[in-house]
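Before I ask anything, let me first share the structure, which is written out below as structure tokens.
Here the complex is missing a single protein chain, while all its other protein chains stay put.
Lettered A, B and C in written order, each chain numbered from 1.
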Amino acid sequence: MIELTDKFIDVSKIIEAAKHPSAGGLNVFIGTVRDFHAKKNKRVVRLDYEAYEPMAVAEIQKIMNDAIARWDIKAWAISHSVAKLLPSEIAVVIAVSTAHRKASFEACQFIIDQLKARVPIWKKEIFEDGEEWVSAHP
Amino acid sequence: MIELTDKFIDVSKIIEAAKHPSAGGLNVFIGTVRDFHAKKNKRVVRLDYEAYEPMAVAEIQKIMNDAIARWDIKAWAISHSVAKLLPSEIAVVIAVSTAHRKASFEACQFIIDQLKARVPIWKKEIFEDGEEWVSAHP
Amino acid sequence: MQIKVKTFGIASEIMSGKEVVMEISGNSVADLRRELSRKYPSLDKLNSLFIAVNRNYSEDEMELKETDEIALIPPVSGG
Partner (left out) sequence: MQIKVKTFGIASEIMSGKEVVMEISGNSVADLRRELSRKYPSLDKLNSLFIAVNRNYSEDEMELKETDEIALIPPVSGG
């Protein structure tokens, strides 16, 4: 299941969708909005997310095809926000279950690393004194 | 938060307890009961869990002290079942949040690996034609 | 040829629109890149700029058709 949503992500729903009777390990990564940008030494007011939705879904599906080729994934589900989020709110949930636990960690980490590298989703950080599209400039 | 419970584990409660405003990554490991024992080629009917509860809590706390010394853990929570569980039911939930995602994966995997190696909790596998304490014998 | 280009993130701000019509002299992705650089030099300052054709990342040699769905992908930052 791939979901892009402007509502709050329902973590329980994503976890349920990734459960499988022959899986022993289910790894879940939850990305949340930090309240502080350490490098800039600034308080984060909000993150505004935006996606090229049909391509984002297609790219996530490609990542999952790669992951399924590498690990024996029993079930999985991914939800990513396209909303305006406050600190502590959830930006992404990735849940993946495998027969044994080690593979669930490896696959989940692979998926979030790939998602961050290639899925057309963007966020703008809103500070008290300005805003900036993350990673846009050197 | 460390919990041993003979009720169903409340995954949402454990995740909430591990959230933190300055964390960007929250990794959750959920161990579920497999419906089939591949090596024995047998259907699993049930797992009966048992713990030496005060020592189990103390050992989990030691594991967490080790983890906190190694990674910048912002918040965490662990729940382990001491019930009789059916296939697909949840035996353990570990949730740990860190500023950056890589550490959340590493810490969570360390915790489950250590938990399985040294925390005094036992499970008996109930098959259709017998039962066996897991890992007891060579 | 005339093409419609979808924009996202900082590219929408630089190009002042979510969908921008461009007139390009050739018909390749490289030709589109050249025209983008000329008209929106700020795009060159980005860490990267990929061009997606029909929802796939494309190479510069790729030829464009007027019916293609073309999108600019500035540095992604999901997660």
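Going forward, a contact is a pair of C-beta atoms (placed from the backbone, for glycine too) under 8 Å apart; a residue touches a chain by one contact, two chains touch by 3 or more.
Please read these numbers as outputs of a predicted model, since none were measured by experiment.
J.: Among the chains present in the display, which ones are touched by the chain that isn't there?
T.: B
J.: Among B:V28, B:M64, B:C108 or B:I121, which one is in touch with the chain left out?
T.: B:I121
J.: Considering the whole complex, which of B:V45, B:A58, B:L86 or B:I126 touches the chain not shown?
T.: B:A58
J.: At which residues does subunit B meet the chain that is not included here?
T.: These residues touch the chain not displayed: 31, 49-52, 54-56, 58, 80, 91-92, 112, 115-124, 133-138.
Throughout what follows, only the chains that are shown with their structure count from here on.
J.: What chain lies closest to the overall centre, CA atoms only?
T.: So the chain nearest the centre of the shown protein is A.
J.: Return the distance between the CA-based centres of subunit B and subunit C, expressed in whole Å.
T.: Computed value for the inter-centroid distance: 48 Å.
J.: So which bits of subunit B are touching at least two other chains?
T.: 101
J.: Check each residue of subunit C and list the ones that touch at least two other chains.
T.: In subunit C, the residues touching two or more other chains are 79.
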